Structures are given as C-alpha cells and as structure tokens.
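Here the complex is missing a single protein chain, while all its other protein chains stay put.
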Amino acid sequence: MEPLLEVQNLHVWYRVYGGYSKVLNGVNFLVNKGERVGLVGEAGCGKTTTMKTILRILPDQVSKIAQGKILFNGQDILQMNGNALQRIRSQGIAMIFQDPTAALNPVFTVGEQLSDVIRFSLRSIAQRKVEKKSIKQVAMQALKDVSMPDQERILGTYPIQLSGGMRQRVCISMAITTKRELLIADEPGTSLDVTIQDQILRLLHELVKQQNTSIILITHSLGVAREMTDRIYVMYAGTMVETAKADELFANPLHPYTLGLLASVPKLTGGGIAKGIPGRLPDYRNPPPGCRFSPRCPRAMPVCEFSPPPFFDVGYEHKVACYLFQESRND
Amino acid sequence: MTASSQTQAPILPHHFHKPSVIVRFRENLRKSWFKYSRNKLSVIGLVVVLLVVLTAIFAPLVSPYPQHASAFVDFENAGQPPSLRNLLGTDVFGRDILSRIFFAFRGALLMSIVVLAIAVPIGVLLGLIAGYYKNTWIDTLIMRTTDVFLAIPPIILALAIASVLTPNLMNSMIAVTVMWWPWYTRLVYGMASSCRNEYFVIAAELTGASKAHILFREILPNCLSPVFTKMALDVGWVILISASLSFVGLGEQPPTPALGQMVSDGARYMPDLWWYAVFPGLAIVIVILGFNLMGDGLRDMLEQRMG
Partner (left out) sequence: MTDILQIRKLKKYFVVGKNADGPIYLRAVDGVSVDIHEVETFGIVGESGSGKSTIAYTVMGMYKPTAGEMIFKGQNIAMEVSRRAHHLKKELQIVFQDPGSSLNPLRSIRQLLELPLRLHNVVPPNQIEEKIVELLEKVELPPDYMYKSTPSIGGGEKQMVAIARALAAGPSFIVLDEPTSALDVSVQAKIINKLLDLQQELSLTYMFITHDLSLMRNMANRVAIMYLGRICELATAKEFFEQPLHPYTRMLLSSIPTVSVEEDRMKPKKVISIGEIPSPVNIPSGCSFHLRCPESDSRCVKEDPEMVEVRLGHWVRCHQFPSTYSAGEQTMPRPNKF
C-alpha cells in the first residue's frame, strides 16, 4: 500500500490570553491510498484543528504551527506556496463540514455554488477556461451521484429551501465533482437525524468505493467509525493514543482512554453505562508534561507523568501510546 | 465516589476558600485589558479620552491663561497667530484659544454626561419593556412612539426645542436628550426580544419568577454590553450635536467658551485668522475620534465576554 498523506510530529498552538494554548502535541498519522481512516475523539481533542492544518485554513493571526510535517504524495503541505496550495485544494483534498447550513452560502443558488466549485477545479486541471454548458453537465452529474432527484430544479434552489439531509448531499456533491485523492469528512452526519445520517454515511461509503478515494472520517462516535472505516485513530488532548484496524480495535481495545470511552457508550443491549471517565481535558495552556491522559488514567505509573509515551507496536498493525504496552506484543 | 459523598456531612460554607473580591477584580481587569489592547487604535483612543477628561477637570491649572475663559478683553493681543506665547493664537478679543478650548471641553463633557445619564435609562427601560412584551399592544405603543421621534431629523428636532426654550446650556441638554433616547430603545428592544426566548429566561418563568426579576435580573444584564459600547461612541456624537447647536447660537452663551460657538465666530474671520476656527474644529474632531476608537475597543472587550 502506498502512503497518500502522512502527518509527522505536528504541533499547533493557539495564541490566547495568558500565552499559548498548545492544542496539538506531536500528532502522527498515516492515510494510505484508497483507505478509509477514522479519527475518533471527544470535543476539544484537536480533531478539527488537525484537519484545518492539513488544508492550511487555520487563521494565521491566532494560530502557530510550531513544528511538524504534512506530506501529501511526498510533498510537504506546510512548505507550499500559494499556487501549489491552491492546486492541492482544487484537485487533491476536499472537505465536508459538519454543518451543511453554515457551509453553504444562503444568498446563492445551489447551481451557482456548485458551478463555481466545478469551474475552479476544472480550470485548475485543464489550465484553460471551461464552457458553461459542460459545467452544467458536470453539476447535474454530481447531483445525480449523490442520489438527488430532480437535479434541474435543485440547481435553481437556494440552500434554505432544502432539508438538512439534502444540504449535506449538496455539500458532498461539491466535494466529489472532480475526482479527488482525499476526502476529509468532519462529522458529516452529526447535525442530522439518525436515519438521515445513515443515508449520508452509506452514500459516502459508496462514492469512496466507486472512485477509489481515500477518506478521513472525523467523528466523536465510535459506532460510526466502526461501521464506516478500515482503520481508526483514537485521539485525546492533541495526541494520538491508539490506532488499529477497526475490527481489531473493537475486539481488543488497549489504551485506558479507549477503554473508558468504549465503556461510556450506551449499548443497545442495555445493562447500564459505565461511570464515565473521571476528570476533564487538561488545560492546554499548561498541559501535563508526560502522557496527557495520565491525570485521568486509572493505571498511571510514575513514568507517565514526565515523559510522553511514543507509539508501541503490539502486532496486527495495532499501536498504542501507553507505557503499559511497552514490551507486550500480542503476536 | 457517589456513596461516600452522600454519607458525608455537608461541608459548611466557611470551610472553603472564598475568593477575594480584589483578586477576582484584578484578574478580570487584566483579562479585559488583554482584549481591549489587542487593537492598538483603541489604546490611542483611550489615551486621547483620558487627556481630554483630565484637561477638562484641571482646566484652571493646565490652561496658560485661565482668566481668558470669561469676559476678558485684551485688544493689544487681538488676532495674534500661533506663537510661543499663545500656542494656538488668540481671538479677536485677544483671548488665548488653547485656554478657551480647554474650558470648552468642560461644557462639552458635562453636556454628554447629563444627556446620556437621562436618555440612556429612559431608552433602556422602554426598550426592555417593549422587547419583553413583543407583539402585544405595549410593544406597539412604545415602538411606534419611538418611530415618531426617529422619523424627525434629530438636529431639526433639537433646534426646534432649543429655539422654543431660551438658549442656554440647560435647555440645549433637554433638547438633545429628547432626540437621544429612542436610539437606546431601539437597541435594547432588539436585544431584549431575542433574549426573551432564551432558555434561561424560560427556565426562570417556569419556576415562577416574577416579571421584575425576569426583566431586571435575567434579561437586562444580557442587553447591557452593546449599551455601554454605544454610550462610549455617543459621548462623541453628543459633543458634535452640542457643538452644532452652539454653532447656531443655541447652546452655551458667550462669554463661556463652547467649541461650536468658537468655530462659528472664527468662521467670520476666515481665512485671515484661520487659527480662530481651525483649532476649535480640530479639537472637536480629535475628541470625537478618541471616543469612537475607545468605543470600538470597549466593543471588542465586552462582546467576547458575552459568548
């Protein structure tokens, strides 16, 4: 398998009252070509910051990329100039946001917004102007691909005239109009009802399979990640704590945080929920120097408090950032 | 954890550390200053405002010729251009313009303080009530009355009132106040009517809180931050309006100095005695700019605390 996106030791800080908020603290992860990767974590753990850094859409005045590399097809996104970056955004990576209502401009029709996207990306590929007629064709096809009925009419509607599910379909159609190598979906179904979320996730799943695109699915829901992705990264307080194939992770979760999270999820089988994880996220302005989970960890050891754990390979492509698994290998 | 905390006797209030008011205040002040000072222009605005306020208060001490602020005549030095002796020159009666500007700040600031002290409470109260009773006859009555006041061009309204009453500082204050309150009603009306549907207001209603509690304890504090910002901006505007009134002779009466009246007197001697009109005019510009910049800073500071 060929690596498509590789994030190495990424540190991102925000400028806040009283210094810097050290949000990302050495994030490492890898997406292979054609792979579906899940990024799971709770609110405030840095999932969205990571993705915004990859697309270089973090606001400059308040943020600072302190350290790290983001290799996309071997090139470092953080070192790119405006033109190269524009090419990445128009051809390489597309993003689908959590709230389709905020992602669409309310004063332009779906058709206008869709054809803008198509025009830019086609022009960037073909390096010339594109005719109006072919843009419309591509737009119609894009809407058809996301199973929207009556495409001609939809092109003339304003986002407010569509339901939440339909808006998210429009957003997805914008992301897939021209074939991208990587799709980043930031909680694509969270603001929608469970049946609609199911429809949207199934749609994404099919599109990704058809086009052989890689996808990073950011979600707070372990269930969504389990059903939709091949490999999962669990993130806590700006660090990756565990990664494994989806089946392996749920059959054999190792990191104390993953265990706590999994126990907190209410199950359909009933029987109550665990007590949750005690404590709260660390203060990013002054985070614990060692493992960032150690203050809340039921199995913390002295070493955890001063030295951040690297990834330990436990076999079966399963890695854990926890000193408990320093020597154990389960193969 | 649950079981143990339930069996424990409740910890009495005096057993825990009550944060000192001064410490909390200092912390808040430091945080507010961080937000305020992020925009350098607001800091400049604050400096200008402080200088104006201080010169107004200490006008008799900082003016080179405090006696020039009243009926003083020195024809020997009449119409002198700016020099070391009179930094901003003298007027046709030989009075030092700088000293007269310093004293004029007093009237201007006094006017804004009095006008806002009367107009703001009236406007805020009416807006609060109208916003809470949105879509009832109370709303209609208050807001349509407000619309009537807003429909008349403000300066004409003030001119009309000021000319019916005898021209002096007191009456021009009344005139400006009458045209000023509707803006606050408008502002608070919008805030209060959206705040009215917030869940914390509904929660208070559902437990049976009184109307007075809901209006003044729940809704009002949440409407105040834009009011403060607008007040800071309005100090400048009131000074401008009062200058306009005194320009046409309806404000402070001579020999007490007023900025507008100085500009109007000086305009007759343009361009020969250019400093006579230009420097008081410049003073108006600087004061208004200072208060506007400070208002912007206040908005930055207060807005985020609301979130």
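A few points about this structure:
Letters A and B mark the chains in the order given here, with residues in each chain numbered from 1 onward.
What we mean here is this: a contact is a pair of C-beta atoms (placed from the backbone, for glycine too) under 8 Å apart; a residue touches a chain by one contact, two chains touch by 3 or more.
Just so you know, these numbers come straight off a predicted model, no measurement behind them.
Listed residues B:Ile22, B:Leu84, B:Val164 or B:Leu206: the one in touch with the omitted chain is B:Leu206. One chain is missing from the display, and on chain A it is touched by residues 42-43, 163, 165-166, 193-199, 201, 220-224, 226-228, 250, 260-277, 280. Interface residues of chain B facing the missing partner chain: 1-2, 5-6, 8, 10-13, 15-19, 198-200, 202-209, 213, 217-218, 221-222, 305-307.
In this text, only the chains that are shown with their structure count from here on.
Our note on geometry: chain A versus chain B, Cα centroid distance of 49 Å, whole angstroms.
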